[in-house]
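In this view, the complex is presented without one of its protein chains, the others remaining in place.
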Amino acid sequence: MNNTGENTIPLSLRLLLMVLLTVMAVGLAYAVLSLPAQAPGLSVYAVENINISGVSNPVTAVLLNYRAYDTFLELGVLLLALLGVWSLGCAGCQHQSSPGPVLDSLSRLLVPILIMVSGYLLWAGAHAPGGAFQAGSVLGAAGVLLLLAGWRIHAGLAGLPLRIALVLGVAVFALVGAVLILPGGQLLAFPPAYAGGLILLFETVATLSIAISLTALFLGADPDEEDAS
Amino acid sequence: MEALTQLQLAFDAVLGLALLWLAWQTLASPELFRAIVLFIAFGLLMALAWVRLEAPDVALAEAAIGAGLTGALLLTALSRLEPKNKSKIPHSKKPESEVDE
Amino acid sequence: MIEMHWVVIVILLPLTGAVVCFLWPRQTVVSGLITAVGLFASVLGLTWQVLEQGALRYAVGGWGAPLGIDLYVDGLSLLMLIVTAVVGLAISVYSSAYFRLDRAKHFWPLWLFLWAALNALFLSADIFNIYVTLELMGLAAVALVALSGGANALTAAMRYLLVSLLGSLFYLMGVALLYHSYGSVDIAILSQRVESSPAVWVAIGLMVAGLLLKTALFPLHFWLPPAHSSAPAPVSALLSALVVKASFYILLRLWLEVFPLTNTVPGQFALGQFGLAQILGLLGAAAVLWGGIQALRQTRLKLLVAYSTVLQIGYLFLAFPLASIIGWKAALYLLLAHAVAKTAMFMAAGNILFYGGHDRIADLDRVAQRLPLTLSAFGLAGISLMGLPPSGGFIAKWLLLEAAIRSGQWWWGLMLIVGGLLTGAYVFKVIGYAFTRSDLPHEPGFVPKRMEWVALVMALLAIVLGLFAPLPLALLEIGSPFGESLR
Partner (left out) sequence: MSYIFLYALVGMGLFTLGLYALIIHAHLLRKILAINIMGSGVFLVLVALAARTEGAAPDPVPHAMVITGIVVAVSATALALALMLRVRSETGRAELDEEPLSKFDD
């Protein structure tokens, strides 16, 4: 019964694979150990520019200022994964077990806490550990909990409003990023005076988009289509 | 001070081995449900490793996304996978419709 | 005059288009087509700008490398952008007739996302940013393959996803080792700093392995035929024409700039790269043979065309052991010619499938009389793939042959002839069946004229490319991506 599915590969091949992978692992280990024992990487640059980055948490500065373009594309990856999941339709999403009373009361207790934690993380990200991704995923966890407790999005919101919320992160990055070009700047170049505010704006929309995307990924299918069928 | 460093190193060694062991168990576990639970535990230990490596931002992201949401996604997928397992016999593949439109 | 940021526009426009298509599914085809035309024009704008000003570097966020991410356009990336724009526009027009609305509403956002990912990838000068674009491209491509539904397509898409993620992880591990060796992920900075060291060698090994897996070079091609043959026809076209070329482009870029032997003491490093180049050449030769033989053996048209892609990818790797400017140019011209011809060929195969409801080669049943435009497209594309004059494929092979002879390694040129003969054999096999009567009569379907004409235009373009070769070849000189001096 509990066939792990690895029986299809003969032992001799598996041994060969083990030998090959051991060689690879030794090579990888040798490469790591041969690296210089000390290296500052880019931390010097990151710290040098922190005053004009708009935040004081260096990781947030990298994510939302120095390398904000990566973050922009990454929000694209998240949206794209959702598009992919929706295009697949959903196998076995229909029947959801009804939530027990424990889950119901648990969600009543936990959801407000998660929302608060998320808000804190979003705000704290500027100067302490935290930020849009952490806040977004905590908020997404609240959404997942709501789904588990049997909550479903209101049919009137399942179409365009939901889609707008999903693309919010990508759209605001693209729009504001492009507007910043107009005064003679570059894409996503934040003037130091406004950097703090702009980062907070980006983090807020990113948090919302990430949370809703993750919740929607958990749901599996496009709620608008689910109703239609 | 010396003792503290020793202690920390021992902690790191234990954590490192625990990560490898959990990964191995996750991938070798005969039951899928157990594998997923072990994977979530693996994610939480990863978060601990991020803390040790002075990466609290990564630790938060890992705990929330890596362990939490990925775990939830995996468990839901498993629950959607399993019920069919019991009722349905794998039907022989039906000849595929050859037009893709 | 205000400086136009074409570099940024060619990335933001398809993303915006994807978002609009996603928000308003009912108007998705119109929005998609407008975006495609706009994007084509933007790439022309960028071309004009680069022709005027030479290679461009653009610091996103205004920081500049190493702290920020740079975009960089030279002749090489420009050529890739143009190929993508031409093939992309053709695929957009074809798809506007191919998909019904229930699938068009999924196709367009995914396709525009893929287009954005391709453009971002070709423009990026940052190896970590390239990782993100690779994932963006991979996920979009997988979702597009799965769009045809059915067990074969879904299984192929699943395998493709796993392969794609695995390749990206190998690449990312290489990025990690390079970053921690030299403290930068910018290609230009790395090219100045890289020296021979164990970490660099392991990084090269990992990145080359990951990218070869994504490029489907023999023997890592196992995932390509099922994925490319079971996808909807326009998706097959864009996978074969563009997506496998994107990972080839990254490999080429790294090979030329990050892994080069010129800036270090000649010796161990140079020898190592020489050896690796020979291995790549051998794999390329094996791919030519294997892909050609497998293509001949197929009974289904789309699988035949997919194996032909395996063969053509083999050609590209023959340039590595030659390591000369003319060799690289030849490989890129081959890439260009193949992209256009293969698009035409997959479109033709799609039309035949659309018409007859199947793509069994033995039952093509006088398709030549019924779909003359489509069959002409198939034949003309075949001429370019075979490398007969005056097609684009001919010029590319001619250049590659010249490079092989100049470098004293004529045996690589031999593979071009072998590949050409194999290609001729499988193209004529299809055309032969297309003229003969089959026992199984068709239930003829309706093929929109637009789909036939686009296929034919692309096939004609593949031929015409042979007449205008100096233009693209001169374009490649901008920013001298292949180095100044000959080896």
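Letters A, B and C name the chains as they come in the text, with residue numbers starting at 1 for each one.
Assume a residue touches a chain if its C-beta (ideal position, glycine included) is under 8 Å from a C-beta of that chain, and two chains touch if they have at least 3 such contacts.
All of these numbers come straight from a predicted model, not from anything done at the bench.
K.L.:
Taking the whole complex into account, name the chains on display that the unshown chain touches.
P.N.:
Every shown chain touched by the left-out chain: A, B, C.
K.L.:
For the chain left out of this view, which of C:4, C:165 or C:418 touches it?
P.N.:
For the chain that is not drawn, the touching residue is C:165.
K.L.:
Residues of subunit C in contact with the chain that isn't shown?
P.N.:
Its contact residues with the unshown chain are 128, 132, 135, 139, 142-143, 146, 149-151, 154-155, 157-159, 161-162, 165-166, 169, 172-173, 176-177, 179-180.
K.L.:
Using the document's contact rule, name the residues of subunit A that touch the chain not shown here.
P.N.:
Residues 1-9, 14, 17-18, 21-22, 24-25, 28-29, 32-33, 35-43, 46-47, 58-59, 61-63, 66-67, 70-71, 74, 77-78, 80-82, 84-85, 88-92, 131, 133, 210, 214, 217, 220 of subunit A touch the chain that is not shown.
K.L.:
If the missing chain were put back, which residues of subunit B would it touch?
P.N.:
Within subunit B, the residues touching the omitted chain are 8-9, 12-13, 16, 19-20, 23-24, 26-28, 31-32, 35-36, 39, 42-43, 46, 49-50, 52-55, 57-58, 61-62, 65-66, 69-70, 73-74, 77-78, 80-81, 84-85, 88-93.
One rule holds in what follows: only the chains that are shown with their structure count from here on.
K.L.:
Quick check on this structure: which chain has its C-alpha centroid closest to the centroid of all protein C-alpha atoms?
P.N.:
Central chain is C.
K.L.:
CA centre of subunit B versus CA centre of subunit C: separation in Å?
P.N.:
A distance of 35 Å separates the two centres.
K.L.:
Which integer distance in Å separates the CA centroid of subunit A from that of subunit B?
P.N.:
Distance between chain centres, rounded to whole Å: 17 Å.
K.L.:
Name, in rising order, each residue of subunit A that touches subunit C in their complex.
P.N.:
27-28, 30-32, 34-36, 39-42, 45-46, 49, 65-70, 73-74, 76-77, 79-81, 83-84, 86-88, 160, 163-164, 166-167, 170-171, 174, 177-178, 181, 185-190
K.L.:
Subunit A touches which residues of subunit B in the complex?
P.N.:
Per the stated touch rule, the residues are 28-31, 56-61, 64-65, 68-69, 72-73, 76, 80-81, 83-84.
K.L.:
Provide the residue numbers of subunit C that touch subunit A in the complex, in ascending order.
P.N.:
5, 8, 12, 15-16, 19, 22-24, 58-63, 66-69, 106, 109-110, 113, 116-117, 120, 128-129, 132-133, 135-136, 139-140, 142-143, 146-147, 173, 177, 179-181, 183-184, 197-199, 201-203, 205
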